[in-house]
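Heads up: the structure comes next, in structure tokens.
With one protein chain removed, the remaining protein chains of the complex are shown where they sit.
Chain lettering (A, B and C) follows the sequence in which the chains are written, and residue indices restart at 1 in each chain.
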Amino acid sequence: MENPKKISVGIMGVGGYTGQELLRLLLHHPSVRICCLSARAEKPKPVGELFPAFAKRIDLVCEDHPPEVMAKGCDVVFLALPHTISMQRVAPILKAGKKVVDLSADFRLKEAGEYEAAYQTKHLHPEFLKDSVYGLPEFYREKIRNSTLVANPGCYPTAVLLAAAPLVKGGRGARFLIADAKSGVTGAGRKISGDLQFAEVNESFKAYKVGVHQHVPEMEEILKDLAGESVLLVFTPHLVPINRGLLATLYVNLSENLSASALIAKYRTFYEKEPFIRILPEGVFPEIKQVLYTNFCDIGIQVDAKRKTAIIVSALDNLVKGAAGQAIQNFNLLSGLGETEGLL
Amino acid sequence: MENPKKISVGIMGVGGYTGQELLRLLLHHPSVRICCLSARAEKPKPVGELFPAFAKRIDLVCEDHPPEVMAKGCDVVFLALPHTISMQRVAPILKAGKKVVDLSADFRLKEAGEYEAAYQTKHLHPEFLKDSVYGLPEFYREKIRNSTLVANPGCYPTAVLLAAAPLVKGGRGARFLIADAKSGVTGAGRKISGDLQFAEVNESFKAYKVGVHQHVPEMEEILKDLAGESVLLVFTPHLVPINRGLLATLYVNLSENLSASALIAKYRTFYEKEPFIRILPEGVFPEIKQVLYTNFCDIGIQVDAKRKTAIIVSALDNLVKGAAGQAIQNFNLLSGLGETEGLL
Amino acid sequence: MENPKKISVGIMGVGGYTGQELLRLLLHHPSVRICCLSARAEKPKPVGELFPAFAKRIDLVCEDHPPEVMAKGCDVVFLALPHTISMQRVAPILKAGKKVVDLSADFRLKEAGEYEAAYQTKHLHPEFLKDSVYGLPEFYREKIRNSTLVANPGCYPTAVLLAAAPLVKGGRGARFLIADAKSGVTGAGRKISGDLQFAEVNESFKAYKVGVHQHVPEMEEILKDLAGESVLLVFTPHLVPINRGLLATLYVNLSENLSASALIAKYRTFYEKEPFIRILPEGVFPEIKQVLYTNFCDIGIQVDAKRKTAIIVSALDNLVKGAAGQAIQNFNLLSGLGETEGLL
Partner (left out) sequence: MENPKKISVGIMGVGGYTGQELLRLLLHHPSVRICCLSARAEKPKPVGELFPAFAKRIDLVCEDHPPEVMAKGCDVVFLALPHTISMQRVAPILKAGKKVVDLSADFRLKEAGEYEAAYQTKHLHPEFLKDSVYGLPEFYREKIRNSTLVANPGCYPTAVLLAAAPLVKGGRGARFLIADAKSGVTGAGRKISGDLQFAEVNESFKAYKVGVHQHVPEMEEILKDLAGESVLLVFTPHLVPINRGLLATLYVNLSENLSASALIAKYRTFYEKEPFIRILPEGVFPEIKQVLYTNFCDIGIQVDAKRKTAIIVSALDNLVKGAAGQAIQNFNLLSGLGETEGLL
């Protein structure tokens, strides 16, 4: 007999890399019943036929459900949809009184105008922006608990913000950051692109969207919220020829003399109770392989004293802590479950 | 009948990645006769037996030659040896009146004391340091032409210095740089290491030697020479899961208002006559795949005006422009050949 | 309060790729309490310090425990040790009345002489061979349930035997097979080897141990057991530049006219009740990515009618169904748990 207290969940966009990872993780979640899966498909098909990796693991028909159907069958709906599509789906679910964890960028910025500048599209539901909560539990845990619409952060923002926060927060913190970030290929989502063909990416490496990445406003907005005043962020993303994982290297000018060990102590205190943040010992730095398939963000810290610069390196799995895992962490919070359930 | 004017060359350390690449490139060089190949080997063996990739391509026996033998048979000897080994081999060759292109770090720094601090070993031949020339032809072409001992730069310094020079040179240039660099695995040389096992490197990415890399003194010394005063460099190397290629992303504070196109123009002027430097058009950034197996260094330029920061990205093949190709460029110069011979 | 009925388990050799995978999987297993972890280590250390991927996931000290200590603390001990080491550890555990799942080759062959020929070492405990059970649940489920020493199959034998069995079994089955197998790098275990350096493996591909692989006796022994008479197997392993996964392509002469769909039907019937075998639809063939991080073995089937040859392709994750996952499947059986527990 199935646990009657299980929470019914659905995923819209289960065919993308993030949707697939959500499904993989939710299958292990002890308090979840997966009820509805939606994907673009010509006709309804068993999940295991559409996505052979899931054959014999889940017995459910996947089809192109409208949000009204998702709302009817689920307590919580995960939207693993591209930017600009999520905002077309969210209203019927919220109006039915159900909760949403949205993995797109559509509800992350507080001002519709900023969204429109960054994504070059009119925002369809600015009325939801003031109540949506930015889903970084390490900073906004209580708000998330009381929310009905969580805007799950992007993978770059998660890595950069977690690495930056202890240096930025409060009155005398840093107000200028450089973040040099490197992401695996699934960070770009599942799309058919000449640039992402195997022979174009493999054995290569490049910077892209230099000086113009659409996630900078999202990061600067949260940094401002943490700092209480504007913070400038220079951000350069790079493409690493790996499937998953993301590493960010931050450079911060130090106004005071601070040893690496003192800075590590400050980070340890800041993240003392966090289940998914691991501050590494002095002289040890994150490697993507240590966080793959986990919800951890690892942070390593160095100080170049002669050049008065702190170097903060963070790493996470872009599909877990940078997307699906963090979405489940948010889901746990807004469902009143243990925050780490299904994630350790 | 063979061209009697060909220059006789030898390679010590032909078994390493750099030595193999030198051999590959020299086989195409129209003015070179390869006379002596030396490698650690239990007994003399045909090159094609020791290194199967060269079977049927060169008919020469490779053995563990002492430098005296190399000096006898060659006009120019390439030392593709690890740091600290080169300086044990160089004296007999120079004393025999032959020329040396040394690919190790042993003769790059002008002060023996700095070498000893960086490499933790006593320098055996400080008397050669004042006459050795740093083999970056873009900056020291004339000196190289008149030299007998060229210290070929490391791959990281080549990428960083070429990207930085136009912003650093002269009176009002930058005096503080951040260089975030990413290298393929052959940059570490051919050695058996647990850290470099396939399953440890593949699908991962990491920073290493954060704040303590031994190439920083080499870079700061040349930057100082270019600038006429001290320049500080924050440098973080990272390991990319690819065989070859290196990309460096530099961040430089801009004291004046400068558009990307103006900065690109400045770089184009600076490198106008250089055969191996390619300044990319605005909005285009280097990719490692575009420089693989070539002696080019590609440079892309962006300005983040709001944050007053120039972002300079350079890419090269660490085994070619970062090692063997540059060594041949230096060899061409000190042999009175055309600088690009065998390299285009 | 912890479930008092949980089974106490330990792992010897937790530092290898297989040991790490076992630990990862056992952390998710609802009926397991991990009590003892043993690895070669200079001194006892928390697991999360020795293996940073496990920091904050398990709170246990790992040390170089002798088997007597493992026996005392555990109901079942997994031996994730290299060939020839396992047989040095197993006796004290069995004598203490505890059960063993051995992932090495030491107890797979029934005859000590065959073992000694294949592994070039004297067998130290031939007395255990007659009672050890070959841990391929699809063929030996009942024996495993009643066993105290399960010899977990190698990854190559699992993929080859599962693909071959329906064609080999019984009176008129095939008696000659060709298996061309391709494995990721972790199949070789965690060892420091010049051949397995990243730059030696990446962007390459090779056959190895052609005609002489030590797993052939293991496979021919089980094939003989299935067939009731000798079966000859030509086996060639290849190294794929990926971390994990294994694919085998079998070629079998067909004595009778048989369409692909008829052969697929035969396989479906053969494996009808198996939870971890997925027979793919006609025209679809296995891909390693579909089985990664799962305990499934996918099998695709084609018939080349003109050339009277069946082509059977199987794929699995060498660390899961080819090692740790299958070990847990065996553990579930010999512990009286549900066979799929912790594995779906």
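We adopt the following convention: a residue touches a chain if its C-beta (ideal position, glycine included) is under 8 Å from a C-beta of that chain, and two chains touch if they have at least 3 such contacts.
All values derive from a computational prediction rather than experimental measurement.
**Student:** Could you tell me which of the visible chains the hidden chain touches?
**Tutor:** The omitted chain makes contact with A, B, C across the full complex.
**Student:** Please identify which residue in C:H29, C:H83 or C:K182 touches the non-displayed chain.
**Tutor:** Hidden-chain contact among the options goes to C:K182.
**Student:** For the full complex, which residue in B:A55, B:I192 or B:V212 touches the chain that was left out?
**Tutor:** B:A55
**Student:** For the chain not shown, which residue from A:S193, A:S230 or A:S255 touches it across the whole complex?
**Tutor:** A:S193
**Student:** Write the list of chain A residues that the hidden chain touches.
**Tutor:** Touching the chain left out of view, chain A contributes residues 17, 185-186, 190, 192-194, 196-203, 241-243.
**Student:** For chain C, which positions touch the chain that isn't shown here?
**Tutor:** These residues of chain C touch the chain that is not shown: 176, 178, 180, 182, 200, 202-208, 210-211, 232-234, 236, 238, 240-245, 247, 249, 251, 260, 285-289, 292, 300, 302-304, 306-307, 309, 311, 313, 315.
**Student:** Give me the chain B residues in contact with the hidden chain, please.
**Tutor:** Within chain B, the residues touching the omitted chain are 27-28, 52-53, 55-57, 203, 275-276, 278, 280, 284, 287, 289-291, 293-294, 296, 298, 344.
Please note the rule applied: only the chains that are shown with their structure count from here on.
**Student:** With chain centres defined as mean CA positions, report which chain is farthest from chain C.
**Tutor:** B
**Student:** Since chain A and chain C are copies that touch, is their contact same (over half of the numbers shared) or different (under half)?
**Tutor:** Copies use mostly the same positions to touch.
**Student:** How many Å are there between the centre of chain A and the centre of chain B, using C-alpha atoms for each centre?
**Tutor:** A distance of 40 Å separates the two centres.
**Student:** List the centre-to-centre spacing of chain B and chain C in whole Å, with centres computed as mean CA coordinates.
**Tutor:** It comes to 46 Å between the two C-alpha centres.
**Student:** Could you list the positions in chain C whose residues touch two or more of the other chains?
**Tutor:** Residues 203 of chain C touch two or more partner chains.
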